[in-house]
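Removed from the display is one protein chain of the complex; every other protein chain stays in position.
Let's turn to chain A:
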Amino acid sequence: MKKAKQFQFQVQPLINNNNNNNNNNNGLSFSYFDLLSEEIVFTILDLLTQNPLDKKSFSLVCKNFYFLESKHRRILKPLRSEYLPKVLTRYPHVTHMDLTLCPRVTDATLTNIASACNSNLVSIDLSMSKFFTGVGLLNLAVKCENLVELDLSNATELKDSAAAMVAEARNLERLWMRRCKMVTDMGVGCIAVGCRKLKLLSLKWCVGVGDLGVGLIAVKCKDIRSLDLSYLPISDKCLPSILNLQYLEDLALVGCFSIDDNSLAVLKNGCKSLKKLDMSSCEKITHIGLSSVFSCTICLEQVTLANGCSVNLDLADSLNKLSKLQSIKLDGCPVTCAGLGAIGDWCVSLKELSLSKCSGVTDEGLTYLFTKQKDLRILDITCCRKITDVSISHITSSCTDLSSLKMESCTLVPREAFILIGQRCHSLEELDLTDNEIDDEGLKSISKCSKLSSLKLGLCLNITDEGLAHIGMSCVGLKELDLYRCTGITDSGILAIAGGCLGLEMINIAYCKEITDNSLLLFSKCAQLNTIECRGCPHITSLGLAAIAAGCKQLTKLDIKKCYKIDDAGMIPLAYFSQNLKQINLSYSSVTDVGLLSLASISCLQTLTILHLKGLTPSGLAATLLACRGLTKVKLHASFKSLLPQAIFEHLEARGCLFQWREKVFEAELDPKCWKQQLEDMMQ
């Protein structure tokens, strides 16, 4: 964008002229941009997607650019609904509206959008607001006849009457209604009759909807591809008609507590199109029911049975029917050796397997499993605490193409085993080694995985700067690095990382006590950084934060809890530079009213956590809360509840802000080793 700005001095403002093909040199100066066709400029604009501020800068160059940008924009994600009418007149070609950042979307907002966008509007996302009703939705549905996509999730106050208004949107194809708890069969019935072209419908947590509503959907909306019925009180009455849907590919039945083996036994007609099935947390379903499901859905590619029944030989046998199966997720299920072995035998083309938190995963079971598995790409063995280097040896020798390996808290795996991972699995892109015994030798070996983009080393107390230096030198594509409570890490380790991995987007150095401002100064060179967690780093000061603010313009999430040395001096540059910041945690820092109030200039700011700020006064808090117009969630100490007039909170809640009150007492910092010991005690 800098280039564009240089040009702005040469560009003659073209008054009342938004056609830049018109090569009119009116004597004063000549603009090369006038030679560019609209299409070329649009193509350039298409590529300006990284930072939303870029397009803004572009439009500020000259009037012509301003008009072009207005004409080009299709997607709008406004921060406030108040200014929408004006914004909508500026952007007449908008097709996608994302209102998730607006804390308050009312009927008036929707009416404005409807009359401004008319038939242009294709998609609208209202998933974060609950202040609108059926009236606004009716306006949308009637005026925007080309509306295809509508997200109404979390509209917890929405009633059947509003659902009936949605039904007026005849061309709707994708509809999300997660957590619309007040909607019943009647409302869903209206939608089923009205929106006949629905291809995707999510009714997750719509606990008022039962067999009748879902059954009617299955009868009327024959085009459904994806259906999410999680946590609905549905039973065998509607299941057969759902599985009769000709094009159904993706079905989620998570936590449908009324479905049991008997209700699945009635399924006879096969659903040949179904590819993804999620039946997690259905407590009453055993391998008998699953067997009858699988016998009629033989084209399944992905099965999720998390927190379900025991994975034994019988269940594995029923999986045998699914010849196209590629992915199995069994998180949290009790498993047996025989079951794992049979899965290994039957499902030879597996690409993805998840066994996280499965009790009963042993070396023996995994050895059986991995004798035939060669193509596995994604493996999750989080919290399989019984496995040792035997399993790791088998996994790494048979699945050399592994791209993602998650093995948090496999505490019995010795440090030598991690060398095997680096030696054999060179395609790894994602590696989660949180809470493991890995040491510098292991890291050195893992640094051979040059494609690595996400590496999690939280609570790995054996690693030091030396190992991290290898990572920094070799894994240049690293985007995500988690060093939570890695107490052996100091600034020199960070030097290697920040110097090598310039594309870093997320860094967690929480409770790495040795880290100082130098590290933050180094990180300020990583321009892509959007998430920084450095809580509990006592040496970090406002200086380091200022450097981050100036360098990392993409910053959206910042956690500086318990950075006691950070004060108002750090907030002011943050407020000035980090215009993308959405979430900040300032608890226990030395920030006062002034610093807090300065944050009000960050218009994106939505989530604010301010517990135990010594310098915070009630009036300062009130001023900040009132000044930050976009706040949607604020975590506060409960003592402020009585210190401020109730009217302020009522006002803020009406504006769309949610308060979370915490009673926590001020806690002193623990030694990390002692902390880990506590955690282990708790688990035993």
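Just so it is clear, a residue touches a chain if its C-beta (ideal position, glycine included) is under 8 Å from a C-beta of that chain, and two chains touch if they have at least 3 such contacts; residues count from 1.
Basically, contacts and distances are computed from a predicted model.
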| item | value |
| --- | --- |
| Which of "Glycine cleavage system H protein", "C2H2-type domain-containing protein", "Cytochrome b-c1 complex subunit Rieske, mitochondrial" or "GATOR complex protein WDR24" matches, in UniProt, the chain that is not displayed | "C2H2-type domain-containing protein" |
| Sole residue of A:V41, A:L68, A:A116 or A:A162 that reaches the chain not shown, by the stated touch rule | A:A162 |
| Selected from A:C460, A:A600 or A:L631 as touching the chain missing from the view | A:A600 |
| Omitted-chain contact residue, chosen from A:A114, A:L216, A:L405 or A:I497 | A:L216 |
| Contact partner of the left-out chain, one of A:R90, A:K181 or A:R415 | A:R90 |
| Residue numbers in chain A that touch the chain omitted from display | 49, 52-53, 56, 59-60, 66, 75-80, 82-83, 85-87, 90, 98, 101, 106-108, 131, 133-135, 157-162, 164, 167, 185-187, 189-190, 193-194, 212-213, 215-216, 219-220, 572, 575-576, 579-580, 593-594, 597-598, 600-604, 619-620, 622-623, 626-627, 629, 645, 647-648, 650-651, 654-655 |
